[in-house]
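Note that one protein chain of the assembly has been removed; the remaining protein chains are unaltered in position.
By letter and in written order, the chains are A, B and C; residue numbering begins at 1 in each of them.
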């Protein structure tokens, strides 16, 4: 599943040597605080099992490792003269405002950076011709934004010409661009970084990866995911209530998950109220003794009702492919929920089995809520890590948490593939154990 | 708006003279508790303003009044030998389990009625040929059911032959049938009551009216309504978050309300996040300077985004009528939400105005949640009132709360019309004040 | 229970004749909207039962009635030149920010009043020598404040010299003072109104009564109460969880309620999780067969555990009176919770009965949360009613909702007494039915 990883791939790029004393040092009045600073030898192992590292067949010191995130004793940018820009791109996700807020507070309180601006509506808001104003981000302005979902900066999908973006950054005197966005946005950030490098500028680009589908590879759970699946779980609970009250009740709860069924899996596990979980990673068939229709009919007969949790990207092989794409260039998915509703309705009718069909599509309700407490903490700490990296001159990188350690990772490393539910892994096994659906419905 | 009301219409029917001492009396060990008992002269005024009662032109003692709900010193049924049946009918509504629970607890704890059974899946569950088992309802069985949405008894739509229903009640020895259901279910209850009367039986029928649309006439807010509009308000808030993040964001939030826009109005008032509220009671046009499309375009230009709260029954005159009906005999409504989405999309495209359209349909999520604290209290007290009435031999009636007093009301009185938002009343005025939409969009 | 009420007592005072056209009229472009306006003959009956009005022995037209709240066709103040001040006084209560917000929005959107200021920290903030700045309240400033508990204006307890208050109002050119506060604050408002009258000024004083204890007489449930008892109910639920897990678990949940046990009653009814509800209105004894200690011991033996919901003002006759008062002049209550804990602990020890005692004091957590959806709607509509009254020149009055109709009421009428739980009424009966505690524990 993982690409071949080498030490070189994990080396984060720097704008130059960090030679300035970090203002954090001034703060600690004489106390020996070496420990707070991340040293160059503090590197986090990529592997976590003996089997994996043994299989590498390299000496210990050549094992692949991530750069530890955190504050460094020496920084690259002079806080008093540094201007930082923040932009949010792509679909909404719980925690965006928490990240924005923590970036501003961290820059302001701990580095003394007073000049932070926000671009509105994604990359489009950076390019001047689109006419969006720039927002001044002060501690007062951001102090309560975390209590609200969405992003105060607005968002949009789609790439912009890196040349135009860099033109504007230069024009505005932006030293650091903090990008909060998904897969495509990070590829965009990398292209902007390449343009900056080509021009020989010292503008840093640091990303905080966002994906409600939790499909970023290598660097741990994505922010907002805990909140998202908790909301999805509420819909599953509502669906269970509905079908139990009905005669022959069957509910389909469609949740996000284009290529990765994490929301479906976690939401189903959160209350054990699902009978079937269908995800993009695991094929299923409708017909045959082991097909969904037959199993569903049995389940309704035995239990009186059934709830199907359906990731939007599941079962795409069962329906005609769409040839449309959205503004981000993602293929528009086929309507698997509608297809299943029709098939189930026909199948129950054929058997003369009573059916009350209910359809739940929590959709936007999942992504537009404020972050829960866990995600708030996580967002704050990711943002702090991103600020530390940016002030130390790191660029073309994102922050993440690799098995509880915050790490700095080159952008290309996380955009090379995507994370998904392993059909052979313990998460999917837990789902199967919880739903009692068969290991194979193919 | 109100039908002509006479004192006779408000007289609740009794199965016979109440001659047994209420066991509540035994409980109070000697204390003078006259006050707890409802007396025959305690009648609640139908009117609330001087203008209205003056307009009646009758002597004070002929003013229309409701019978006060509550415990009576003398009861009709002997608790030790009374069997009570409970049934829930129609669509789900928050608080159903609270009502079931409080009926059982009140019968058991205060009247000493030990024999309570539940019919499953509505009236269909009473008629023997449908094969649904009867459930024994004990205090233990119902002790936590209020923590869950829906109804533990299940529900179904549609009437059953009153003769078959009465046959089964007789067969099972049911003395009192408690019906929790909507408009149609109460008409069904009245028909069952008529059949009972025709046969000269002494089986009581007492209803607790249920409607998530809050459209029962004369007898106050319906249970579950507070919970329902609070959930709907969450969707409006999510919609606001979505549209504010988007470029040219417009959201339609479709909520329940076939003929009455109460959920739309209250949910919109709950957070002032709506720009337009469209309800069945107030016509609106799409075109013209004062039409929705033009006003919407302006609002998006001024505010950057707009949220439309749409009751499902609004604007039905704008689209072709459907000729289908559901199992309860209600006409299937036309898809006004889909129609508006199309019209708005076209209109913005014609003007070249940027548009990001979002559609929210909280639907079942609204009706399947547990009751909030206010509704829980209300459900408990309605159920207690219903039990008091039933034990005193009242029949063919429902309970309600007329301006904070619990009342007993004949079924025909509440099924004769329906309650809706008055376009000239203070609720709709509050909505207009909150949204700043014009008084007339016709 | 109700004082003798005469028509005169219910007459609201006006600053003078209303001669200006309401700008609301301009808004409705030609439509006949008479209905929206409140007319002088629209008066709400004080009484609600036939018995009560018959007992008055007066002709119908002399029955006591309230003035209907709502917009009037003619107003007193010229919106373009009117300055309105807002102040919040006394303890926190859910919904304060909703009221502030709706006052500002209503003034701004519908009357075109652009000049609204907020005084900080109660009456103290009006008196210049206390040095608090005045806040400019714009629609933007208040747009999201309802999402947060407390009051953005701050609060304080205690009266100020009416002369100094009026001096400052005159100095600042305030035409209308909107006071959101409790019993004592309304007496303060009345005194300020008297000083204004004495000086022959035309400054209006309109109040929105606030009390988390729900003890305002005559004019319906107080705002924030629904939210408050819902929070209190959460603590009762937590208490039940705790005591059920323990051996001999007994919990005391202390809730607000100095003289009125409404929070205790409603919170207990909200989840049926209480075994005993103790309120100031109903005396109880500790000892004897019918005393709390004996009954508690039995309950724990039978059920395994017990939860006592205790209003802070209950049982004050059992403990020595305190001679301290708080800044508002209220007597500091004796520590009944501590006393009960000690007595129960001793009593169980004497009997050798196992006891695990848990104490819950939700206190501030109840009053500092944002308003729930029902309270938000109610706050918005109360505030709109208050603005309508103030713009029409009404003064020395508060708004309320008498059995679902919004009314204007002279301040002295609501500060003359206080509302409490009737030991003979249906609310307390419902509580007794729910807890199964005896009618008398004296």
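Odds and ends about this structure:
Basically, contacts are C-beta pairs under 8 Å (C-beta built on N, C-alpha and C of every residue); 3 or more make two chains touch, one makes a residue touch a chain.
No experiment lies behind these values; they were computed from the predicted model shown.
Shown chains touched by the hidden chain across the complete assembly: A, B, C. When you scan A:156, A:376 or A:395 for touch with the missing chain, the hit is A:376.
Residue C:246 is the one among C:135, C:201 or C:246 that touches the chain not shown. The chain not shown here is touched by just one of C:358, C:388, C:401 or C:419, and that residue is C:358. Within the full complex, the residue among A:14, A:343 or A:434 touching the omitted chain is A:434. On the side of chain C, touch with the chain left out of the figure occurs at residues 92, 121, 124, 148-151, 154-156, 234-235, 237-239, 241-242, 244-247, 358, 360-362, 364-365, 368-369.
Listed for chain B, the residues touching the missing chain in the whole complex are 144, 147-148. For chain A, the residues touching the absent chain in the complete assembly are 27-29, 31, 33, 35-36, 41-45, 47-51, 53-54, 60-61, 63, 65, 68, 70-71, 101-102, 105-106, 109-110, 146, 220, 226, 229-230, 233, 266-267, 269-272, 290, 372-374, 376-377, 380-381, 384, 403-406, 424-426, 429-430, 433-434, 436, 438-440.
We take it that only the chains that are shown with their structure count from here on.
Among the other chains, the CA centroid farthest from that of chain A is the one of C. Centre-to-centre separation of chain B and chain C, using mean CA positions: 28 Å.
Residue positions of chain C in touch with at least two other chains are not found.
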